[in-house]
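Note that one protein chain is taken out, while the other chains of the complex remain in position.
Right after this comes subunit A.
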Amino acid sequence: MSDFKWPYPNEMDQEEQVSAEVLVLGGGIAGCYAAIAAARKGKKVVLVEKGATVRSGAAGSGFDHWESACTNPCSKVTAEEIANAYIDEQDGYSNGIAHYIECQEGWHRLKDMESFGGKIRDTQGEFAGADFRDEKTGLMFAYDYENKFTVRVWGSTFKPALYKELKRLGVVIYDRTEATALLTAKENGTRRCIGAMGMNVHTAKFLVFSARTTILAMSRPARIWLFDSDQVGLSEFRPTQSIGSGHAMGYRAGVEFTMMEKSVQGEFSAAGRSFPPYSTGNNHNTWYAATMVDARGVEIPYVDRDGKELKTVKERYYPAKGQKFFLKGGVIDNPKYEYRGPETLEFEELMKRGYQLPFYADLSRMPDEERRVIWGMMVAAEGKTKIPVLENFTERGFDPAKHRLQSYGTGWQSAAFLAQERQLFGAPGGIFHDWDLQTNIQGLYAAGDQLYASDCCGFAAATGYYAGRKAAAASSALELTAPDRADVNWEKKRLYAPLFVEDGMDWRELNKAISKAMQNYCGGVKNDMLLMQGLELLESYEKEYVPALSCANPHELMRAHEVMDILEVCKLILNACLLRKSSSAPLCFERSDYPQMDPQENQCFITICQEDGKICSRRVPKRYYGDVKSQYEACNQDYIKEEAWAYEED
């Protein structure tokens, strides 16, 4: 095949110095809100994004519902109730601080979104009269129609609206720029973050960002256990380039993490293992609570938490008798009795009763507005559904009023993964933090998917904004510090190295080898020997094969850096697994050498960080953050007095 000319200038020999009061790394939902919060405080804000901010991030192309908006004018639950329910539902392995912020401020961020031009309510009366629509406000709700705390939104309008607002506020955006390393310095015995370094992925220009405060708002790790070298972009649920570089650079710089031993058997979106999300017949998430039928066309019953069969579609959206509210959503798999909502009968019970596979979602049997809201509004606004699902299926002749859409496997995952095919999903581990969302490194904050036990877009928006305002407030007391030249030179050498290797290894070969190693040594069942052998193998890859990586242009170089970051994150995961000497049900963590499940003495967060090349760890009580409501109020009087009131609706 003939070579194309690389279309962008070669700027390998150039270095740009950028300074900011607040530096935001990552331009997804969390990063955009962080930048907006800091810019509203009058700070000079720089945002660094590897892709294109207008559509970047896991929610770049859209999302369809916003969870835990407990302070919206129709809500019948409090932020305290829902935050505590999440903590309890996850047996305390939940992020109480971030969840409370999400529950308390998520609605404020939706109102912000509306002011930026995003669509959050049915302004045209398209769904007038529907059970899920509040007639006065035009807000539309999902899941629990009684308590109204999950809002259906037109999320495909959100990222362009955020992008416009960033521009309006004068945030300086560095698109197509990968952040690759944090800059830190020791000041008066304390480690402080003084900025970051990065590279333009079109021109290979090197960038040094000096900042008073920095916010990590990048993705959670991916492509750890799952990798398809042919269809790389289908390896995981999140965007191809969202692989956890923020975790990797944080770990290298000494940031403290927790729950990194948690991983779940794959659920979503691996090439060959599943279908495109939301494109199969199912009755969860976007598709809740679709009518399901079996192969004969016999309807599958919905039951409440007591096993009582529900006769109408409407009843699927209301709590059981004597139950205040129920929980549904991204991280809720099989909730405890207290929080369990209406659900179709268990698969085993359906088999006993003679129901026949395959199952189908049959929207034709639902009331018109329920059908239209699932297929047309939700399957359209949800990321990756507008074109590849709604538009393509419509072209193929699919009519939700006439056709049934097939389900695969036995449940809503529509996929069949093996135990060793794992993902960081369902509130995985991440950065440990305090009530300011500050990490253990002074001046370094975290938000969204980089926080431990993160879940949805509301979480990303609320924690992003919160980290932005805390980082802005702290920036006044901190000085800009020039980085150590040796750090800059070292990073430059590390970054460019694969460009100088002739005829070396393609990044895909290394990614595939890493994911195979993780399946073999950190699979469904773990023990010390396996984990240590896994570490040895990865360290040998780092020593022998990372220096052999070779690439021909900055795009391929970015992918090579991603694999180096994946390798770093794998070491973090293996070491975190070694630190927990027991098995745990809520952490989906099974060890053959320590089979005891959740012994009392290990029911705590185990943290991990690197200090001078050594692994350090602490044990922290599950409720280290105290009472969520009173602690939040103690830390946020300024926001409560100056900003929060503006979001109330009559």
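The rule we apply is simple: a residue touches a chain if its C-beta (ideal position, glycine included) is under 8 Å from a C-beta of that chain, and two chains touch if they have at least 3 such contacts; residues count from 1.
FYI, contacts and distances are computed from a predicted model.
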Chain excluded from display, named as in UniProt, from "Glycosyltransferase family 2 protein", "Phenylalanine--tRNA ligase alpha subunit", "4Fe-4S ferredoxin-type domain-containing protein" or "ABC transporter permease": "4Fe-4S ferredoxin-type domain-containing protein"
Contact partner of the left-out chain, one of A:10, A:312, A:476 or A:592: A:10
Contact partner of the left-out chain, one of A:252, A:365, A:516 or A:555: A:555
Per the touch definition above, residue among A:24, A:39 or A:54 touching the missing chain: A:54
Sole contact to the chain not displayed, among A:96, A:383, A:458 or A:534: A:383
Interface residues of subunit A (partner: the chain not displayed): 1-8, 10, 12-13, 50-52, 54-57, 60-61, 156, 176, 201, 204, 206, 229-234, 239-241, 272, 275-276, 279-281, 360, 383-384, 386-388, 391-393, 396, 398, 403-406, 408, 492, 496, 499-500, 552-555, 559
